[in-house]
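Everything on this sheet refers to the single structure shown next.
Omission of a single protein chain aside, the complex is shown with its protein chains in their original locations.
All chains are identified by letter, namely A and B, in their written order; residue positions are counted from 1 within each chain.
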Amino acid sequence: MIDILLFLKSLISAPGLSAYEGPVARLIEEEWRPLVDEISASSLGSLQGLKKGHGKTPRPSIMIATHMDAIGLMVTKIDDGFIHLDEVGGIDVRILPGTPVLVHGRQELPGVIAMPPMKTLPEDAREGAIGLRHLLVDTGLLPTQVNKLVRVGDLVSFNTPPVELSSEILSGHSLDNRASVAALTICLEELKNKSHLWDVWAVATAQEEETLGGAATSAFQLNPDLAIAVDVTFAKGPGSDGWETFPLGKGPTLGWGANLHPYLYEKLKGLADKLEIPVSMDITPAHSGTDAYSIQVSREGIPTMVIGIPLRYMHTPVEVISVRDIQRAGRLLAEFISGLEMDFVSKISWEDEDAK
Amino acid sequence: MPNKTPVLGPAQFKLLEKLCNAVAVSGGENEVRTIILDQIKPYVDEIRVDALGNVLAVRKGRGARRMKVLLDAHMDEVGFMLVADEGDGLYRFKTIGGIDTRNLAGKQVLVGKERKPGVIGAKPIHLTTSDERKKPLSEEALRIDLGPESKMKVGERGTFAPNFRRIGPSVMSKSLDNRLGAAILIELLRVPHPNIDVCAAFTVQEEIGLRGAKVAAQYFEPDLAFVIDSTPANDLPMQYESENTFYNTKLGLGPAVYVANASTLDDPRLVRYFEEVAHRAGIPYQIRQPGGGGTNAGRIQRAGLGAPVVSVSVPHRYTHTAMSVARIQDWKNTLALLHVALVQVTPSILKR
Partner (left out) sequence: MKQLIQKLTDTFSPSGYEEAIRSVIRSEIKNYADDVRVDALGNLIARKGKGGARIMVAAHMDEIGLMATHVDDRGFVRFTGIGGVYPRNLPGGRVRFIDGTRGVIGLEGGVFGNDLPPLEKMFIDVGAVSRQDCRVKTGDVAAFERPFLDLGDRLVAKSMDNRVGCAVAIEALRALKSTSNEVYFVFTTQEEVGTRGAQTSAYGIDPALGFSIDVTGWGDTPGQRDFDVALGKGPAIKIRDGGMLSDPRIVDWMTGVAGKNRISVQREVLLGGTTDARAMQLVRGGIPVGCVSIPCRYVHSPSEMVDYNDVQNAVKLVAALLKAPIKLSGAR
């Protein structure tokens, strides 16, 4: 049985910025190999694992998408040994000053993001939040050393180590969305001991933070009958208390809105209630903000759903998550998959279709 | 077989009223979908509802090497979703689609499948300060009041209360965008166009990102497409300076043919074609001012191998508010122009 905390900590310690997911993809592949029948990479680098079902061919398939890329930074130029940055994925620049990072040059160089002295900045840039174009990475090395080891285009990732805030609560960077990868892994583990009729495509998608490209292209290639995206959602916390937020550790969320099929919501809600897994309704009236957005309009349209795992301080190096919620999400997925009948798709309806 | 021409009679007015009074907000188009399915079933050879809720129908033509012409009309409207239940019948909400929030306060609304009436109120003026009254009421500050016994749950969708009227030369209602387009497409399906395969897509989620059309186009793979929508007429007199140069379209000048908007550069060959059809048939038309806005045409143009597209719309004033206004003549002429365009279309219009 997988030690999920150990796996998760190793996942968030592996670099894997959008389009450069190699290192984390290899880790996931190693973990998934014994759990699936086939495994391969898509043209954009998404990891696609197939666990075949027992139903008679042609079997319908379900795609579970969990993006494995993480946000980070990239070198835009080097000025007297100081490194200038561009973001990869969306970063609130205000959290950056003082953040430890790792520069992936010809060697891995630890450094810190420094706020430069105000007098070195143009006058109108000194007040308020310092823009990304004015922040610099200091590696502690001399300019000649930096020029030998670092080039424009090199990646820079967060270097904050994970820390357990309690036996159940983990903090670290890239829990968005490695936590969901862990949840999907738990699902695959459970499916080892369960029979299921449908084929299951476990997809660790690439480039979600930039273009949703991995999900769009995998959905096209695999053409599943159903899809579920698992991604983190907003947990309640300081400054984050509105209707879009959910308590930490009180269960995963189920997405509701135009991006998601209401029939799938009802089915998952019913199942969660039966299993006594607490769930909340995660309302996104239009854009779910996940891989589901590109999957839904792939090919001739795919009924899609989102399972959310509440996370505090999203897109900072100190994200916080409940391991229990991860386990619940994985279990809900496994139970849903094993309960799928061969003719499930034909039963999916928009309520008014009974008028036909 | 003689070419029947679609007409606007009492049945068509009743249908438009029914369509406009339905509550069918992006993502929850059920009520309008049911009406449309019921209306077009007798006239089409194939019909299905896809994974997003689009109604996709085909009325086949006859003859070898017929063109597949996609006609798209989105059936969703702007509205809102209940997002938090604050008790006592009061709900926080989020708008769906582009609504200027200054149009919300003081309006009647209808929510959910049960069409529960409610209101979006505002603080009594007596209790406001003059400074306060200068600032618009934001979505965060407003609430939907469904009355203290409301059992409505969060996640339900709603919109402005139905209010269709026919007055003189005009129709006035919420959601003329795009029930006018849907009504036109229904009429076009009622008459035969044997020279082509008519692929009709009553699409969902146009107002929140032109979503349904992408999937409909990927399904049909048409040779060309006409998108039927309703576009703003900002043709009111200027209150400073002399000339309104940003009217977009004007009421009473006929169907608006698009050349360009933010989502699409309409195919010049199709724009020319519609202009020629209009001249020959003596149907008035206008060119919608280029720039801004978006229609499903863009998504259809770039789906799969791509297809030439053009949008043709009925002008209306006060878009995305509780009550829009359109001219009956414009509706009639848009229907006529599209009908003749379908009758006369041949592959030669696409010659480069």
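Just a few scattered comments:
Note that contacts are C-beta pairs under 8 Å (C-beta built on N, C-alpha and C of every residue); 3 or more make two chains touch, one makes a residue touch a chain.
Please read all numbers here as calculations on a predicted model, not as lab measurements.
In the complete complex, the residue from B:Val271, B:Ala322, B:Leu335 or B:Ile349 that touches the missing chain is B:Val271. The hidden chain makes contact, of the residues A:Tyr20, A:Trp201, A:Phe234 or A:Tyr265, with A:Tyr20.
Only one of the listed residues, B:Arg65, B:His126 or B:Arg352, touches the absent chain: B:Arg352. When the omitted chain is restored, the residue from A:Ala216, A:Val232 or A:Leu340 that touches it is A:Ala216.
Touching residues on chain B toward the chain that is not drawn are 243, 245-246, 259-260, 265-268, 271, 287, 289-292, 301-302, 304-308, 352. Against the chain not displayed here, chain A makes contact via residues 18-23, 25-26, 42-46, 74-77, 84, 86, 88, 133, 151-153, 207, 210-211, 213-214, 216-218, 220-221.
By definition in this document, only the chains that are shown with their structure count from here on.
Chain centres here are Cα averages; for chain A and chain B they lie 36 Å apart. Interface of chain B with chain A (complex): residues 26-28, 30-31, 33-34, 37-38, 49-54, 80-81, 83-84, 92, 94, 96-97, 113, 154-155, 204-205, 208-209, 211, 214-215, 218-219.
By the touch rule above, chain A contacts chain B in their complex via residues 242-244, 256-259, 261, 281, 283, 285-287, 296-297, 299-303, 348, 350-353, 355-356.
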